[in-house]
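A single protein chain has been omitted from the complex, and every remaining protein chain is retained in its original position.
Letters are used for the chains, namely A, B and C, taken in the order the chains are written, and counting of residues starts over at 1 for each.
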Amino acid sequence: MNRLAVELPGLKLKNPIMPASGCFGFGKEYANFYDLSVLGAIMVKATTIESRFGNPTPRVAETAAGMLNAIGLQNPGLEKVYSEELPWLEQYDVPIIANIAGSKVEDYVVVAEKISTAPNVHALELNISCPNVKEGGIAFGTVPETAAHVTKEVKKVSSVPVYVKLSPNVTDIVSIAKAVEAAGADGLTMINTLLGMRIDLKSRQPILSNGMGGLSGPAVKPVSIRMIYQVSQEVNIPIIGMGGVTKAEDVIEYFLAGASAVAVGTANFVDPTICPDIIEELPGLLDKMKVGHITELIGGSWKTEWVAQS
Amino acid sequence: MNRLAVELPGLKLKNPIMPASGCFGFGKEYANFYDLSVLGAIMVKATTIESRFGNPTPRVAETAAGMLNAIGLQNPGLEKVYSEELPWLEQYDVPIIANIAGSKVEDYVVVAEKISTAPNVHALELNISCPNVKEGGIAFGTVPETAAHVTKEVKKVSSVPVYVKLSPNVTDIVSIAKAVEAAGADGLTMINTLLGMRIDLKSRQPILSNGMGGLSGPAVKPVSIRMIYQVSQEVNIPIIGMGGVTKAEDVIEYFLAGASAVAVGTANFVDPTICPDIIEELPGLLDKMKVGHITELIGGSWKTEWVAQS
Amino acid sequence: MRKLDGVVTKHEQIAEKIFELTIQNENIDASFKPGQFLHLKVGAGMDPLLRRPISICDIDEKTNELKMIYRVEGRGTEVLSKTVYGEKLNVLAPLGNGFPLDEAEQGQTALLVGGGIGVPPLYYVSKELKKRGVNVVHVNGFQTGNSVFYEREFSELGPTFIATVDGTTGTKGFVTDVIEQENLDFDMVFTCGPIPMLKAIEQRYHGKKKVFLSLEQRMGCGIGACFACVCHVQEDPAGASYVKVCSDGPVFPSGEVVL
Partner (left out) sequence: MRKLDGVVTKHEQIAEKIFELTIQNENIDASFKPGQFLHLKVGAGMDPLLRRPISICDIDEKTNELKMIYRVEGRGTEVLSKTVYGEKLNVLAPLGNGFPLDEAEQGQTALLVGGGIGVPPLYYVSKELKKRGVNVVHVNGFQTGNSVFYEREFSELGPTFIATVDGTTGTKGFVTDVIEQENLDFDMVFTCGPIPMLKAIEQRYHGKKKVFLSLEQRMGCGIGACFACVCHVQEDPAGASYVKVCSDGPVFPSGEVVL
């Protein structure tokens, strides 16, 4: 029995660990450190119709136990991703989750229709929550109706299941989650980054040339855990959790909150082998917790079956 | 010239540093460490009509560069605060900002009317953003209309200027800020805590007995800086900034973002003399930045007068 | 109650996951009482953020040294265990009220009951009682033999019994089993350890003997300002009355606090 195997719409994962979108490029760099086939899946960098340079630099700034980024969806564009990046990844036995972005609904539809036909793309991740682009991005993700609308349109054309990536920068995350579920989303991924800023004392200007940026890393984990705890009790589609994961214990915390798989973002920059390291540590941790299969932990903090032995 | 003096509605501050509400009790404990008269002001613990025990323990949990709390507005109630706690503070030459809370609008009105007559209370801080109570609290702070309503009612009865404390757990902080400004708020304090959660691997339950709690400390600073940057450009009332301040540099960052004074919360727990330490460091930092008076820095990141020399 | 930097003069592992750590500072002296604790900053940065409460295990007035014993539990104590000789540790100390040693008179017998990391403060209690001519009897409980510490040190002060849950050392079972089996006789109890142990002791001896319990509670400030560590009181178990473990405690007479 593989105690770490998880099955989600479109995804048979040998383990529930995957790099988060934008924190792993299209995998090439990390392939220098380990065999990408050990991963549960890979969430590749956001793809837009046209290639994008993104925002001016500086694009990253450090914060206490976190970082801000304002990359601005830099990517080589749909054609190149489809004809070069994704085929390169076919050498690995690992399902790809394609993160797609745009500035209007039609952009999402165009990218979704094409990219979902790539043989190794097993699911889409609708990025309606990127805080780093002027148009679209986060705007779609903060209003239930628009979030539902883009979900519905993408569902119509996608050949693979569609996961919607939620923004934490909202008053009521549950209502957004329910709206995209009703619109046909097969799963949720949460959370994208929190909107933040740092100001440089010397220049007296924001450190990021874009002004604001997205906060990620360990600092945001409690916010993400809280949101997954809230949402997982109100929807019937699975959640891929992310935000500040740096160790196997964090993965378990996400499962207990209600996630069915976990993505690792910022921590890849700190430690390039973090994903395989976590995968290796998980079985020992399950032993310690006397858990047979990791899926038994999903929603464990609010499901009542289990009673702590003291 | 006192380079740190700041004047705000109701408040002549000898310096812009004050402990944040709930992180300093009513001052007694910290008076063992230093003379409270060195402080710019003191934001005392939230006061409700009746005494409250608050939530069951555990009430605090640590997070990466932050902490969660779910104290639940424990306080001895209006009468005792008015007749014992506030008079005790009169021995110090320091203005008090009374933080008031309730579960319905009338509660706020009752507390505001009475507490604002205490001789050393120079301003009120309307806590419409406490995430740790079932009724009222945060509910008031996430909808512009209700936030405006409670502000207006309190303004009617208060004998001192009213500052409204905003919740960061909202999609659009600017609209809330504008609503309370229009309702007559004399100033804003921001931010209260971000809603978060941690789950214990052994018990498989949230660490806080209350489930969720409020995230504070250095982890949240970038979110607060961003919100103050956004709000200060859209309102004409001053902002007292808070969230993760641990050093003089943070104070300057808050000023540059648009704050006119700064409160220190969680850091008091880590270092009981943090407030006087920061006050002492500030003049040297102003020298280094070639700034005469600290007020010159307010909004410096978005006002255009100053051009960095390189 | 002050903030001070203690220089590490000794740091060694004395049992499984158990470390003994000694710090020195000119302000450390006999004004640090048995049962009081330190609030200790671990590491230089903002992670871990909060201080950790650790009991005073012993004071050497002559050398201005303070000893503590701690178990590696989570991240904070893990980082602490890496501290080396000569490093500085920032502490708030002494905090809390300590055990009321004056309740024990010369010639009386005090029973000291410790459980796990509740054992360390009782060493200083025992030493001070002994000095005052009080007879001391110790019953210390641990999970297993590997985690037993200070058996010899306690024995030098008075009769010392060990209980381990798995029976690998001493009596198999709980401290209360030992007290009964050994038919111990005493005038008062000073105890520190996990809540179930404190409850058992309170149930058995409250009203019959003088009993003083030292509690643990998650803390923020450690000095009474944040209301993290409050407990209901038995007089008003569901009301707004409370005590704070950090500043009203950590030691309370039995019957006062809802455990």
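To be clear about the criterion, a contact is a pair of C-beta atoms (placed from the backbone, for glycine too) under 8 Å apart; a residue touches a chain by one contact, two chains touch by 3 or more.
Note that the structure is predicted; figures quoted are calculated from it, not measured.
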Answer for the absent chain's shown contacts is A, B, C
Missing-chain contact, candidates C:E20, C:D47 or C:E128, resolves to C:D47
Tell me which residue among A:S158, A:T246, A:S260 or A:S301 touches the hidden chain in the full complex. A:T246
Across the whole complex, list the residues on subunit B that are touched by the chain not included here. 64-65, 218, 310
For the chain that got dropped from the picture, name the residues of subunit C it touches. 43-48, 79, 82
Sites on subunit A contacted by the missing partner chain, in the whole complex: 22-25, 28-30, 32-33, 45, 50-54, 57-67, 69, 71, 74, 76-77, 217-218, 246, 266, 268-273
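In the analysis below, only the chains that are shown with their structure count from here on.
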Treat touching chains as neighbours: how many steps, at the fewest, connect subunit A to subunit C? 1
Chain nearest the overall C-alpha centroid of the shown protein atoms: B
So, what's the distance in Å between the C-alpha centres of subunit C and subunit A? 46
Taking each chain's centre as its mean C-alpha position, how far apart are subunit A and subunit B in Å? 33
Separation of subunit B from subunit C, taking each centre as the mean of its C-alpha atoms, in whole Å: 36
Listing for subunit C: what residues touch at least two other chains? 46-47
Mark out which residues of subunit B touch at least two other chains, giving numbers and ranges. 63-66, 217-218
